[in-house]
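All protein chains but one are shown at their positions in the complex.
Entry: chain A
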């Protein structure tokens, strides 16, 4: 497993995937509100769509018809084709955890850069 430099933190906006190509693989890098980073393989295990081109959203639940609750705000990606919902942290499809796409560890180093920004690495 090797560590690949993919950019500085400011290059990764919150709320949308940043697509990168690392070691022959296409990944989507997600930065959450808390500055934690997550990486998903840009591939939907259902029919092969580029999963990370889908919208970043929340897990919508309901205690009863007509009422709505939003959980995991910004932590769910919906496939751009059929709308299957995946948890960005785990790569698992929310309604069926057996269906999942690969995830990768992302680390941020803050040495040698300004106090606000860090260097982002992904492990593949």
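By definition in this document, contacts are C-beta pairs under 8 Å (C-beta built on N, C-alpha and C of every residue); 3 or more make two chains touch, one makes a residue touch a chain; residues count from 1.
Just so we're on the same page, contacts and distances are computed from a predicted model.
Novice: When one chain of this assembly is omitted, its UniProt record names it as which of these: "Circularly permuted type 2 ATP-grasp protein", "4Fe-4S ferredoxin", "ABC transporter permease" or "Amidohydrolase"?
Specialist: Cross-referencing UniProt, the chain left out corresponds to "Amidohydrolase".
Novice: Thinking of the whole complex, not just what is shown, which of A:4, A:26, A:53 or A:89 touches the missing chain?
Specialist: Per the contact definition at the top, the residue touching the missing chain is A:53.
Novice: Going by the touch rule given at the top, which residues of chain A touch the chain that is not shown?
Specialist: For chain A, the residues touching the absent chain are 46-50, 53-55, 80-83.
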